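Here the complex is missing a single protein chain, while all its other protein chains stay put.
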Amino acid sequence: MSYQFQKMPEEKVFKDPVHRYIHVRDQLIWDLIKTKEFQRLRRIKQLGTLYLSFHSAEHSRFNHSLGVYEIVRRMIDEVFYGRPAWNDEDRPLALCAALLHDLGHGPFSHCFEKIFGTDHEEYTQAIITGDTEVNAVLSRVHPNFPEEVAEVINKTHPNKLVISMISSQIDADRMDYLQRDAYYTGVSYGSFDMERILRLMRPTENEVMIKESGMHAVEDYLMSRYQMYWQVYFHPVSRGGEVLLNRCFKRVKVLYEAGYEFKSLPTYLLPFFTGNVSVKDYLRLDETVVFYYLQEWMEEDDTILSDLSSRFVNRDLFKYLPFDGSIITIGELTELFERAGIDPEYYFVSDSFSDLPYDYDRPGSNNNRKPIHLLTRSGRVKEISTQSVIISSITGVNRMDYKLYYPKELILNIKDLEVKGAIINLLNELN
Amino acid sequence: MSYQFQKMPEEKVFKDPVHRYIHVRDQLIWDLIKTKEFQRLRRIKQLGTLYLSFHSAEHSRFNHSLGVYEIVRRMIDEVFYGRPAWNDEDRPLALCAALLHDLGHGPFSHCFEKIFGTDHEEYTQAIITGDTEVNAVLSRVHPNFPEEVAEVINKTHPNKLVISMISSQIDADRMDYLQRDAYYTGVSYGSFDMERILRLMRPTENEVMIKESGMHAVEDYLMSRYQMYWQVYFHPVSRGGEVLLNRCFKRVKVLYEAGYEFKSLPTYLLPFFTGNVSVKDYLRLDETVVFYYLQEWMEEDDTILSDLSSRFVNRDLFKYLPFDGSIITIGELTELFERAGIDPEYYFVSDSFSDLPYDYDRPGSNNNRKPIHLLTRSGRVKEISTQSVIISSITGVNRMDYKLYYPKELILNIKDLEVKGAIINLLNELN
Amino acid sequence: MSYQFQKMPEEKVFKDPVHRYIHVRDQLIWDLIKTKEFQRLRRIKQLGTLYLSFHSAEHSRFNHSLGVYEIVRRMIDEVFYGRPAWNDEDRPLALCAALLHDLGHGPFSHCFEKIFGTDHEEYTQAIITGDTEVNAVLSRVHPNFPEEVAEVINKTHPNKLVISMISSQIDADRMDYLQRDAYYTGVSYGSFDMERILRLMRPTENEVMIKESGMHAVEDYLMSRYQMYWQVYFHPVSRGGEVLLNRCFKRVKVLYEAGYEFKSLPTYLLPFFTGNVSVKDYLRLDETVVFYYLQEWMEEDDTILSDLSSRFVNRDLFKYLPFDGSIITIGELTELFERAGIDPEYYFVSDSFSDLPYDYDRPGSNNNRKPIHLLTRSGRVKEISTQSVIISSITGVNRMDYKLYYPKELILNIKDLEVKGAIINLLNELN
Partner (left out) sequence: MSYQFQKMPEEKVFKDPVHRYIHVRDQLIWDLIKTKEFQRLRRIKQLGTLYLSFHSAEHSRFNHSLGVYEIVRRMIDEVFYGRPAWNDEDRPLALCAALLHDLGHGPFSHCFEKIFGTDHEEYTQAIITGDTEVNAVLSRVHPNFPEEVAEVINKTHPNKLVISMISSQIDADRMDYLQRDAYYTGVSYGSFDMERILRLMRPTENEVMIKESGMHAVEDYLMSRYQMYWQVYFHPVSRGGEVLLNRCFKRVKVLYEAGYEFKSLPTYLLPFFTGNVSVKDYLRLDETVVFYYLQEWMEEDDTILSDLSSRFVNRDLFKYLPFDGSIITIGELTELFERAGIDPEYYFVSDSFSDLPYDYDRPGSNNNRKPIHLLTRSGRVKEISTQSVIISSITGVNRMDYKLYYPKELILNIKDLEVKGAIINLLNELN
């Protein structure tokens, strides 16, 4: 039998707290899991700095990737198999894309990418199609197969149905991470009835639809997603950790560019300073490496770098205040910080975040998201927000939030009492 | 109010998946959690290499330490408070010892300590009584207080009751880790009725006893413990990871002592090579640092070091076989490995482990464990194994298990066919 | 110490799957639980006919009543105690009202009350203030105390804060039943973070408010409630059971009034036929009695009564169809059923149900519900729908649903082919 359909003599299972067990019978999947690029995902946390507000959120992307694979496997084997719109020849493609969809994530992607201009989606593609163990395994299926898998992940593949299984507004990726992140943080918000949604999914030519009787279950899923964003993912304390780490990276880059002489050179980061990053360079980076450098930087002579990295490592975070996003406020405070001798570039950060829980491409919307479609018994198709007042209430509603971050003690220590008073007054007005 | 009884204006809580919430109202506890030595526990996994067999076991000792604190806090505030044998003046001592009991753990303690001769219990004491942030906080209670906390942890303190809350055969430490490790691995074995055990705990002069009606609940707890050891903690795959890591450390030490010139010197390890380790040196080490070095070693010219570290990082583990522990078998195989040109020092490892689920100091026993005592309604005290045939069946029964670890492919590649055949035959006999 | 504050020497606990344990320390509460009127609640299911669609929903009102008590106890002892707006003298009043709030429920209240004109709220009051064991226990507190408890339950008591703990849009009653009914049915919809809501509840002069930071948790709670109504409580299959039972009661009443001679007289129901029901008569009725009569009615000569009761007992339910609520449709079908010789009074039932998930008394609203109020740090009060687009989207939105119920086989057996065809056509149009 050809490699992509080859079964191992006995099924292997991974004990998993979210899905009970993850079942692997395909040799192809087993081989992919064993590659060093996939194993590297164990050294990258699924939720970056979130452990700073939810101490138990320490799980890795390895963890989550297995979960997405398992959901796609169940979709296919328990629901899609045998239905006219599903071609079981696409099973290996769907499973591989599910397993590998996060392969290009780096350490603390959100802050890292902003400073070094890398893009984890591009690197996912580069790792899959480059000179890697993953590529060698996938190529055994067919020389074009790695490219195909990459195309599914970056959504350019012609098979829209398979794409929608892995990236859409109700896909295996989200269904896994909502439940998984809820499990590890210990919150109840991420719970929804995945079993019911799976049972009611129907493959169609271009997308996965949900049987109309599943409308309330989808509603509940979208609410879970909404709650997880505002109650967990956007927690201001862990955003404060990101802010700090971002300033660390920025400082180190600035110092490097200015010719600063490091006591200990962060070797693995050098390609990122120069912007000439090979796949191999990229893969060498993970969160253990970043943490090692952070601990080295704590000993550097540059006081900004050593202060920021020490703050991050020891969780001595900035204080935060909500504000209305006004540029005037930022401007005034920036000036006052400068007058006080506190570099606002590193010690005064305004951070905004926003969430659009559900939307779709329609007149007036600024996005190309695909709608969630319900399928009636008679075969009609309905966009879900037309069926639910609750979903309708959040459709296209982009909610923004703004926070200011700054180190409280530095302000309390300002010598110039007039400046100090002005800063404190302005901040008090915000609170 | 004196510092050790000072309450914060509002209770702080940590969301915790095992205990729902961890409640902190004491300023002293809050200050300890914020110290960098306590924060460092976030960078040390609770279960070392266990993630190699249970992928979701990625939680840290920080996590567990908060849990032990919470259980002791509940013991005191919900059960002991107001009972004659409990003196609430000991509350700060018990809480601090609970929180800090694992403070001296290093990265992958089990393998690390064997090679470098460090001892995490000694370092717990050293950190608490040395020049650290933790010491500064504890000293605010009383100059002697750090010493007292350390004495509770190393079991030399005169207050045996407080010691038994944190280290005995049914203590807060075990009750937390059994449940926590079960939660993160996703197994069901760690479940027992802690709520019932807590309700039935009674402080007495020298130890915590359990009301007689809790006998079955304790039985169930001991069975959970037993199952966790054999089904989870002793999993041969993760033991294989330990074996590999142990050999990495060994090789690096051997190379250093032999004057090998490292491409990149593992600076933070140097004090451990020379055996002259300060508290500061010790604290600098965590699992991110070890992982960084492992990745550096993958690039070293020494093929044994680069092979072993690469195997560990990329989870390319040795194969294992059960055997009967016989020295003859080991001897024969060692010789054959040598003849095949595979260094048995690094590539042929026999590993044994054993567990004694419950025992106590009595004629014929070789240990000084304190028994679990049941307390009858009329005030009599009974050792638990006299009341339960199940506990009796495991009391003092030390179960051993032996495994041989070796790299399968290296054996398959042996050129000398006679030697190769002899090795394979011997291994097959074991299986 | 006076009776209402008297503690038992040792706390009693009930193992409860929802709250882990229910804790009783007050003699008063213990005495109430032992009364026969409270024990009677074991013979009345919490969810009536819902077991016909969710087979595992077999729990009793006894169960739920203990749960509501436990939540109120925790509110008081863990959150309210010591806060200025809370007077701990009101504790017994709040606990008793919580425990007894459902005392007057009868068997299958919803269908029963429609036919026999009884009202469970009136009977709750009558039982509490009448010649009962519950009354005797409450009177030991104070001769007026039963009256006071009844006033809290029927919301006429001057203490609005205590009333809002037990009946408001976010009260102990709902918080218990959402979680409990979810637990027994096995659905995930009823989950919300009660621990967080409890921690953020604040007693004020006239009501319980929620700290502003709990806004998302309340949102989640309201969504749980909404989902439970549409996914569980309104399940059309169990509504079909209610429809049948309602027609059974109706038939039996019609027969009695027409002088029909029962083979076996339903003695306990006689007072309900004549409308002259004493508290003692009322208490004699429970679901075991109703089921006994149903089984007797299966043997009666009246074919309608024997058919309907047999259908209910053996779960041979009517078929249902959604429709738009139009009176014309009902009229046409009623006439056709009559022509076909099927009595539409019993065999053709239109049923409507509606839910208003959240609302409050305001211009244009037709209800006197009290709003859910958020309390800001600075002490301002905000109505919750002004803070949440999701809650706003369901505020005041009364959703209706209509179903037609009829026995499929009877229609298939209609002799007059023209009438049969006309009925089938009309029903098909609805579908």
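As written, the chains take the letters A, B and C, and residue 1 is the first residue of each chain.
Just so it is clear, a contact is a pair of C-beta atoms (placed from the backbone, for glycine too) under 8 Å apart; a residue touches a chain by one contact, two chains touch by 3 or more.
No experiment lies behind these values; they were computed from the predicted model shown.
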item: Option from C:Ala94, C:Val187, C:Val277 or C:Leu404 whose C-beta touches the chain left out; value: C:Val187
item: Option from B:Trp30, B:Trp230 or B:Phe262 whose C-beta touches the chain left out; value: B:Trp230
item: Which of C:Gln4, C:Asn63 or C:Ser109 contacts the chain that the document leaves out; value: C:Asn63
item: Interface with the unshown chain - residue positions in subunit C; value: 14-18, 20, 34, 36, 39, 42-43, 51, 54-56, 58-60, 62-63, 66, 183-187, 264, 267, 284, 286-289, 291-292, 295, 313-316
item: Contact footprint on subunit A, counting only the chain that is left out; value: 13, 20-21, 195, 199
item: Touching residues on subunit B - with respect to the absent chain; value: 187-189, 191-193, 216-217, 219-220, 223, 226-227, 230-231, 389-390, 392-394, 397, 399
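Note that in this section only the chains that are shown with their structure count from here on.
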item: Closest chain to the centre of mass proxy, which here is the mean CA position; value: A
item: Subunit A and subunit C: spacing of chain centres that average the CA atoms, whole Å; value: 44
item: Sequence positions of subunit B contacting 2 or more other chains; value: 20
